[in-house]
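Every protein chain of the complex appears in place save one, which is left out.
Up next, chain A:
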Amino acid sequence: MSSTTTAAKAPVKSVLNESKQIERAAMLIQMGARMQVLESETTLSYERLIRLYKEIAGKSPSKGQLPFSTDWFLTWQENIHSSLFLNIYEYLSKGVDLDSVELLTKAYRLYNEQVATAEIEPLLSFTRAWRLVKFVDAGMLTRTKCSQCSGQFVTELYENRHFTCGLCNPPARAGKSKTAGALMLH
């Protein structure tokens, strides 16, 4: 975060800072970040980001807006992935002093690793993960402790105190997906 704020204030263009920004943008593109993430997390201009994106990804970035609803994070399977990621993210943010981009990328790598160990497809894309953190920062989503297993799960605000998570008490239709790599019950 410190480098972005200094860049915003600095009247003189710093070559060193710009190279840091390019490096950061390149890493984000490789992780699958969309343009909105790049524009928010780096100080590079839109045109430069587009050129960089094409050079690294070999194609134009996807157009259109990002999904703006919090609902995605609350459906059964998606909620499990989101909760795992957010818990890792919060764990790192409490445990180590990192800037926001480092925090996000490291948490996302660890999430990917854990999902791979469980032999499941990573349902949460990098852009989604970024979006989730933004929703939590904006107070639109939060974490609530499950009354049965006491794990922390992504929920809406003001969930009641008898909240049970989707793993302790799966909804009737959960876990029936036939898609490869999807989370199934039984």
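Heads up, the rule we're going with is that a contact is a pair of C-beta atoms (placed from the backbone, for glycine too) under 8 Å apart; a residue touches a chain by one contact, two chains touch by 3 or more; residues count from 1.
Definition applied: contacts and distances are computed from a predicted model.
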item: UniProt protein name of the chain not shown, from "CoA transferase", "3-isopropylmalate dehydratase large subunit", "Flagellar transcriptional regulator FlhD" or "Nicotinate dehydrogenase subunit A"; value: "Flagellar transcriptional regulator FlhD"
item: Options A:Leu28, A:Ile80 or A:Ala129, residue touching the unrepresented chain; value: A:Ile80
item: Contact partner of the left-out chain, one of A:Ala26, A:Ile56, A:Leu74 or A:Leu92; value: A:Leu92
item: Absent-chain contact - pick from A:Gln36, A:Gln114 or A:Ser177; value: A:Gln114
item: Which residue of A:Glu18, A:Glu39, A:Glu102 or A:Glu159 touches the chain not shown here; value: A:Glu102
item: Missing-partner contacts on chain A, residue numbers; value: 80, 83-84, 87-88, 90-92, 94-98, 102-103, 106, 109-110, 114-115, 117-120, 145, 149-153, 167-168, 170, 175, 183-186
